[in-house]
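One chain of protein is taken out of this complex; the other chains stay put.
A and B are the chain letters, set down in written order, and residue numbers restart from 1 in every chain.
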Amino acid sequence: MVSGYLPYLQIIKNQVQIVLQDFSGKLGACILLFFVLLALFAPVIAPNDPFKVYSREDGSLAKMDPPSSKHWFGTTHYARDVFNQTIWGSRVAILIGFLSAFSVTLIGTVIGLISGYYGGKIDDLLMRLTDIAYGIPFLPLCILLVAILKPSIWNILLAIILLFWRTTARVIRSQVLSLKERPFIWSAKATGAGDLRILFVHIAPNVLPLSLLYLALGVGWGVMTEASLSFLGLGDPMKISWGGMLYDAFQMAAMRTAWWWILPPGISIALFVVSVFLLGRSYEEIVNPRLREP
Amino acid sequence: MRGNKSVKVVDDVSFTVGENDCLGIVGESGCGKTTIAKAILKILPPNGEITGGRILFKGVDLIPQTYDQMRKIRWKEISMITQDALNSLNPVHRVGQQIVEAITAHEQIGSREAYARAEELFELVGIERRRLEDFPHQFSGGMRQRAIIAMALALTPSLIIADEPTTALDVIVQDTILQKINHLRKQLNHAMIFITHDVSVVAENCDWVVVMYAGKIVEYGRTETLLIQPYHPYMLGLQNAFPTIVGERKGLISIPGSPPSLVSPPRGCRFHERCPFSRDRCINEEPALLKVEKDHLSACHYPDRIDDFRKLAKLAEVWQCTEKMG
Partner (left out) sequence: MISESWPNWRKFGNVQRRWDNGMLIEVKNLKKWFPLHEGWIAALLSKGEQGVLKAVDGVSFEMDQGEVLGLAGESGCGKTTIGMTLMKLYEPTSGEILFDGQNVVTLLGKNLKPWRRKAQIVFQNPYESLNPRFTIIDTLMEPLHIHQIGTKDERTDIIRRTLEDCGLKPVEDYIHKFPHELSGGQRQRVSIAKAMVLKPRFIVADEPVSMLDVSIRAGILKLLKSLSQNRGLTILYISHDLSSMGYICDRIAIMYLGKIVEVGPPQAILDRPSHPYTQALISAVPFSNPSIKRKRVNLPGEIPNPIDLPQGCRFRPRCKKMMDCCLESEPGLTEIGEFHSVSCHLYL
């Protein structure tokens, strides 16, 4: 350790092991893994384009067909295969979920570390920035971005990243504030360790477990946010996402009739989010007392 | 108890406390002294259990008592002074209110009467009456301890258990509080069990002393004889470790090693690993607590060699017998 590589990988490995000890942790991880594999192997499982339009045997468009052997989950109003769409929709979910969670946690942790450690004017500035992030309402910002830029998944990602780091920043900062006063940090200062060293060798490893927790929760939030935005019509029309599917169904007033169109994306969103929350829950039970131990 | 393993924190401990006596229980961390205090009041933590023996209070065994029966005894008959007053006082309630609550919870008297008694108690311990209206954080450390003592005396118990009551206090404040405690004991005639790691506190305040090590009693007797002429090697070692502020200042001698883990205590005498005088018998056979003089018991196999021990214990080389460092 110490005079070279940082033990972050070791810590991540430890934390993953901790989570997997618990039943809800195992369950959450399984579901998440299932969706990741689904997203990765989408072209194999559902080789056809999700936008492909299908016809029935008699030549007419296969609109609003209930589930059958040809279309396992039935078809949409636009004669597209629901099964295909659900599988391909997982890609957007995984992409947005993980990318947004990772970015948000990274930004939030770094801001929290700097703000908590340095204090003074830097802390004031960063915390005021955080307050602004708390103050800006998310939905109007999205609408604004969509109006100015094109509606696309990258813009959704941008909106999430612009605002959602605020919670992680606050939490990590308070963690750092309490760690900063512990004797081993003073001891490192007395030895001659510079600020960067103290931040990344002594403090960061001890807040990393908390960051990982927020990473897990961030994935859930990311997916839910994307789904909500797509459901409201702010999503990317060029990509299939679960929220987008629900939007289409809603537009076609098919909520009550085409249950096969609604359930797959709905259940997928729910399952995905549940899995992430299960992971977070099993982790949080252990994270608090363990924050002080390796 | 942890999982399937159980740890015997206190193992076969017996002592008696007379009506107006003060008994001191002395030992280092992990020796089980606080557990004894909690066991008497039956306030052990959820994973603690009394697995055997009897606790006779005024002739009545406390162990089979039910929760309600214990409630009547707690505070009225036996009360407790803890180490850190902050743990006993609720920071969001005024101190006077808390004392009144303690009184009215155990006795059928009105709150006005209870308040009057609280005022008397404060006078007894030396705090101005008007401070009853303050919150705990407005009190200094010494005053908080006095407030705790007042609370412990509220129902004129027959026995007060003081668990490290002055450890967290400065030297001068400690002295004042101890004087007060002694004075009150002579005035009110109750019995006291004084738990501490500081031998000098016991020397000055207690009539009897119990020395504990790793869950067992190693020596038990009157303070004036035990502390001047101890019989157990552990006490001889402790005497070396407690420097005196006056008199000849010779070098300090420490006992090497550290107290054994209670999860798997050593066979035989629990002190044998650190004892410079241990022999084969000490490793295999647990010593019983035997009478060595009038009113003096010691758990050592070789009380007859005590004169040699006392001479040898004063030499630093003798204590460097074990390799493990503390």
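Quick note on the criterion: a residue touches a chain if its C-beta (ideal position, glycine included) is under 8 Å from a C-beta of that chain, and two chains touch if they have at least 3 such contacts.
Keep in mind it's a predicted model, so treat the numbers as computed, not measured.
*Asks:* Considering the whole complex, which of B:35, B:79 or B:174 touches the chain not shown?
*Replies:* B:174
*Asks:* Of the listed residues A:24, A:206 or A:275, which contacts the missing chain in the full complex?
*Replies:* Touching the chain that is not displayed is residue A:206.
*Asks:* Considering the whole complex, not just the chains shown, which residues of chain B touch the missing one?
*Replies:* The missing chain touches chain B at positions 28-29, 140-143, 170-176, 178-179, 197-201, 203-204, 223-224, 227-228, 237-246, 248-256, 258-259, 323, 325-326.
*Asks:* Could I get the residues of chain A that touch the absent chain, sorted low to high?
*Replies:* 1-3, 7, 11, 182-184, 186-194, 197, 202, 205-206, 292-294
In this text, only the chains that are shown with their structure count from here on.
*Asks:* What is the distance, in whole Å, between the centres of chain A and chain B, each centre taken as the mean of its C-alpha atoms?
*Replies:* 55
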